[in-house]
Structures are given as structure tokens and as C-alpha cells.
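Missing here is one protein chain; the remaining ones are kept as they sit in the complex.
Right, chain A next:
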């Protein structure tokens, strides 16, 4: 029952943050960031097992490794951007958070360009001349 552990950590950290916020908001922010990191690190172990299964499936069905690699990279960039944006938003800097999200989106778009071009080529091939 790891969900109970995660919820417990979240609740305890929230109470500690509330206590700390009156004394020194700086440490409250750092504690929030650290708690997020801890939960995320715990989550990564689970994600890696899921991704191993995905990789096995992809190799079995002989999907071109470029696709899987690109998709995994996109997921990784999305996780990192989301994480950073949420921490920055917690600290009250809405504008910087939205810039981080925008950067994540554009980087994902840039990474997806090879796949998009493959799709467009396929569609063009299918179309009758």
C-alpha cells in the first residue's frame, strides 16, 4: 500500500509547511520542493517498470525504435517541465511557470517533427496522383 505512504508524506509535509510558513516562507518553499522531489523520485521507479514493458512490446512488434525513443523523450520532457512549473508556481511566480510550460511544449513539438514528417509522407504516398 504505497499510496498510503505517499498520502501520509504529503499530509505531514503540508502540516510542516504550514508551521514553517509563518516563521520563514523561504524554508517552507524549500520543504515543498523537497517533498515534491521525494514523491516524484518514488514514482519514477514505478514508471521505469511500465516503460520496460513498453520497450519489450515495441521490440517484439518490431516498431521502429526511433518512434518509441521520441515518445519516451517527449514524456520525459513533459514530466520535467510540469514538475519545474509546479514548483515555481508554488513560489508564486505565475509568469515564470507559464514560460517553463511554453518551453516544454515547444521542445516537445520540435522533438515530434520527425514523426510528423513521417506521417505526412505516408499520407502523401497514399493519395492518388
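We take it that contacts are C-beta pairs under 8 Å (C-beta built on N, C-alpha and C of every residue); 3 or more make two chains touch, one makes a residue touch a chain; residues count from 1.
Criterion: contacts and distances are computed from a predicted model.
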### Message
As a check of understanding, state which of "3-oxoacid CoA-transferase subunit A", "Cytochrome c-type biogenesis protein CcsB", "Stage III sporulation protein AC" or "Tryptophan synthase alpha chain" is the UniProt name of the chain not shown.
### Response
"Stage III sporulation protein AC"
#### Entry: Sole residue of A:5, A:98 or A:117 that reaches the chain not shown, by the stated touch rule
A:5
### Task
Considering the whole complex rather than only what is displayed, give the residues of chain A touching the chain that is not shown.
5, 9, 12-13, 16-17, 19-20, 23-24, 26-28, 30-31, 33-35, 37-38, 40-42, 44, 47-48, 51, 69, 72-73, 75-76, 79-80
